[in-house]
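Can you read through this structure? Questions will come right after.
With one protein chain withheld, the remaining protein chains of the complex are depicted in position.
Chain naming follows the written order as A, B and C, and within any one chain the residues start at number 1.
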Amino acid sequence: MLNVSIIGASGYTGAQLVDLVARHPDMTLARTFVSANSADAAKPLSAIHGNLAHLSQVRLEPISDEALAELAANMDLVFLATPHEASHDWMATLTSGRAKILDLSGAFRLKDTAVFSQFYGFEHTSTDALGNAVYGLAEWYPQAIAQSRIIAVPGCYPTASLSALKPLFNAQLLDSAVRPVINAVSGVTGAGRKASLANSFCEVSLQAYGVLGHRHTPEIEAYLGTPVIFTPHLGNFKRGILATVTVKTVAGCTAEQLNQAYHQAYADHPIVRLRESFPRLDDVVNTPFVDLHWKLDEKSGYAVITAAIDNVMKGAASQAIQCANLVSGLPVTKGLLAE
Amino acid sequence: MLNVSIIGASGYTGAQLVDLVARHPDMTLARTFVSANSADAAKPLSAIHGNLAHLSQVRLEPISDEALAELAANMDLVFLATPHEASHDWMATLTSGRAKILDLSGAFRLKDTAVFSQFYGFEHTSTDALGNAVYGLAEWYPQAIAQSRIIAVPGCYPTASLSALKPLFNAQLLDSAVRPVINAVSGVTGAGRKASLANSFCEVSLQAYGVLGHRHTPEIEAYLGTPVIFTPHLGNFKRGILATVTVKTVAGCTAEQLNQAYHQAYADHPIVRLRESFPRLDDVVNTPFVDLHWKLDEKSGYAVITAAIDNVMKGAASQAIQCANLVSGLPVTKGLLAE
Amino acid sequence: MLNVSIIGASGYTGAQLVDLVARHPDMTLARTFVSANSADAAKPLSAIHGNLAHLSQVRLEPISDEALAELAANMDLVFLATPHEASHDWMATLTSGRAKILDLSGAFRLKDTAVFSQFYGFEHTSTDALGNAVYGLAEWYPQAIAQSRIIAVPGCYPTASLSALKPLFNAQLLDSAVRPVINAVSGVTGAGRKASLANSFCEVSLQAYGVLGHRHTPEIEAYLGTPVIFTPHLGNFKRGILATVTVKTVAGCTAEQLNQAYHQAYADHPIVRLRESFPRLDDVVNTPFVDLHWKLDEKSGYAVITAAIDNVMKGAASQAIQCANLVSGLPVTKGLLAE
Partner (left out) sequence: MLNVSIIGASGYTGAQLVDLVARHPDMTLARTFVSANSADAAKPLSAIHGNLAHLSQVRLEPISDEALAELAANMDLVFLATPHEASHDWMATLTSGRAKILDLSGAFRLKDTAVFSQFYGFEHTSTDALGNAVYGLAEWYPQAIAQSRIIAVPGCYPTASLSALKPLFNAQLLDSAVRPVINAVSGVTGAGRKASLANSFCEVSLQAYGVLGHRHTPEIEAYLGTPVIFTPHLGNFKRGILATVTVKTVAGCTAEQLNQAYHQAYADHPIVRLRESFPRLDDVVNTPFVDLHWKLDEKSGYAVITAAIDNVMKGAASQAIQCANLVSGLPVTKGLLAE
């Protein structure tokens, strides 16, 4: 049994991790922390996450430098569902022992430190850790993930976008003169669990945001290999991302070539479901799956692909579990799919 | 044309009032204020209420003692979509001139000042104004409203509950040994426009609250004349209240007697629609109507009535307009229904 | 491993059963049927239930008399997520072999056959099976369920209502002169998977229905032991039931007595979570739990209890799994809760 701790359990991603770890046949949830010494630290878990009311043995602890050092020494796995800067600041301590770190923040996803000052608002100085970190897109970098001790679990939008685009880009089917256009709609959990007027029930309504400047754009471009136009939207639902991707293919590209590209890319990856029709968001909500479907207009050369994920699961917590399985030598879907 | 000002236009009720006054053929929106000197005071209206983006001439002003005195002197009508304590504190100044006041807070709804300390958390000392205030349930107290200068516009739950119950109680059809049971579900606008974790999009989910202790219970009981059991719920929608009322009728009560009670009560009140089937909430959302339907089980003597309103309209702003019409000698539905 | 078949997999309850059986460590999903020889019989499961797209090995078969006899002979367990009349008509054949039957229809829930003609619209002639059937309210009748071969899985509203009321009634805390009032709001899955104008997206809006005449009333009364006033509502959400129950307690009843009644009733029943505050519907959606909370006004003697369940899970499929576990000698929560 793997000894596991979770930091940041008062948020939606942290709560999902608590639930997944508690169900995982090879993991024991040793300790659970809030990421800030907020009022939540004193509350029972069920007062924060009513859906976890049955986990009465789980206690939330306030985080501290001592606790970080202890986790580094004694845990097999530590999940960070924490703000970017907290992950950045704590990584050196957390990697001082034997623990392997699954970081769900954005702090270690990109090699180019300029991105952090421009898009994340802080200077990145944890250079060693950044050099050792591996991008945890589980279907695409399984070997690197398995051998790393710091895994930067991808952002939710990049997971959906890259799952849709990498097969085509890698198969050299994209016309490099026309940028892929990614329109994605996310559930409100993507904005985190906090009091804010913008995310209050009555204010939420379908709306574009972060237009031509969202921080997930450099992440998508870095792991795709080509620039994109990415427009995120807030949707009036709690969970899920539907990414609709429009691409121009190279001259002469056929529907059959697209099919092949997807089937070859995902042949051995049960988390990716290649669907027979365009997926509905509900097909993936509360699941670890990525659902993909695509269509090419051979005449114009334009193709449309949609990718659906649960932003809290494949966009965060269940992909972190995939990475944790890989880094622990377990089957990648352990604890996620029935065997 | 009536000169009208609105205080508290940054909230949902205030915005609805702005919209209704701007459309009202006999009203001119002279000035518009925020109720606290918040950051909202500096914003254009459309930055706060995107749906009112066409009202580019409406400017939000910060409120002040001077402004209150000036409104008292120069306005025909002042609408207060303000916190209870603000209405309480400002009423003496506001009534020092010729203006008539439509107060949408709870500060002047009840004659028993003990209720304010117990349920509203403040001591009521505006005794004169309280003595002069009239309860603005428009279908039931039209003469008193027409002759008053302070109208306490009813709460949303009491409006729905009293509309359902008063015809039966007044016709002496209720068994006094069994309390009416009111279960009501309200949209989230009822909680106001503010940043709060409880009302954030991801947290809202059907739930009872204020059980056996909600501040609208004494208001319902005061204007019904008998105690009730009132259980409010938060619903996963923005606007509307559906109140389901269960009563035990007096022995021998017939369905025909119930029908008569409702038809007599509402014969000349076009805002109340006596429906042929149980209303859906959407039937009344964004309208000034109260929709009522009822059914009696003659064998057991129990009856169920449902009342549907838009909490922001008939539960607040459009009822305030009804009262404003009455107090101004206009037809009660002016500006609300097509003629 | 238990050999399991499911009839009626094109509906929401059937699909939930497919999912639960596929994850259950002691069950093998042998065969899956549609309950009518509809067009769905020819479709892949994922064309009907996109969320189950990964279960590519599951094929839907049309049902037939031959198939029923074969299931009776060869299955350990057969789940019926079928129309009431189908369950009624097929039960004799299905019980002709060794299979144990979990019937999720209403056809075998009540002993009084007059109820079926009055509330279900058919004459009940399967008298022997009715005599042998046991009501599958898992927390209340575990021994009887374990020894039966026909288990009538309770309706969704009765599950919520009885979970809230039985502890109080059995502890003799209810004033028999005043009927308990049950107001419940159900998600639209409760209406089944079918094309209907009433359940189309744009028509659904909070609304009472089946007032003073819903077929779940006699079921609640039969297993509670006293008459109730039950008012169901359609809510604007997909899954879940929140039942708000108002009762008058016997003279002198204390809050402590209520607490004891609930804690004694559910001490060893992990599916029932006695909460510290009134549950939100989302706390139980997609879970097998019943969440309960209550409050007594000692002065008036009235108490309010709310019960939250997922109508497709504890209101149907997961309760059927509880029953299947009991009848198979497995721990009651097997396949539902992590061990």
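Here are a few things to note about the model shown:
Assume a contact is a pair of C-beta atoms (placed from the backbone, for glycine too) under 8 Å apart; a residue touches a chain by one contact, two chains touch by 3 or more.
Keep in mind the model is a prediction, meaning the values are calculated, not measured.
The absent chain, not drawn in this view, touches the displayed chains A, B, C throughout the complex. Across A:98, A:194, A:263 or A:295, the residue that sits in touch with the chain not pictured is A:295. Within the set A:41, A:178, A:195 or A:222, the residue that contacts the chain not displayed is A:178.
The residue from B:273, B:295, B:314 or B:334 that touches the chain not shown here is B:273.
Counting the whole complex, the residues of chain C in touch with the unshown chain are 12, 187-189, 193-197, 199-204, 236, 238. Chain A residues in contact with the hidden partner, per the touch definition given at the top, are 177-179, 181, 183, 185, 203, 205-209, 211-212, 227, 229, 231, 233, 235-237, 240, 242, 244, 246, 248, 278-283, 295-297, 300, 302, 304, 306. Where chain B meets the chain that is not shown, the touching residues are 22-23, 44, 46-47, 50-51, 53-54, 270, 273, 275-277, 279-280, 282-287, 289, 291, 337-338.
The working rule: only the chains that are shown with their structure count from here on.
Chain centres here are C-alpha means, and the one lying farthest from chain B is A. At the centre of the protein atoms shown, by the Cα-centroid criterion, sits C.
Centre-to-centre separation between chain A and chain B, using Cα means, comes to 46 Å. Centroids of chain A and chain C (each the mean of its C-alpha atoms) stand 36 Å apart.
Residue numbers of chain B whose C-beta contacts span two or more other chains: 203, 236.
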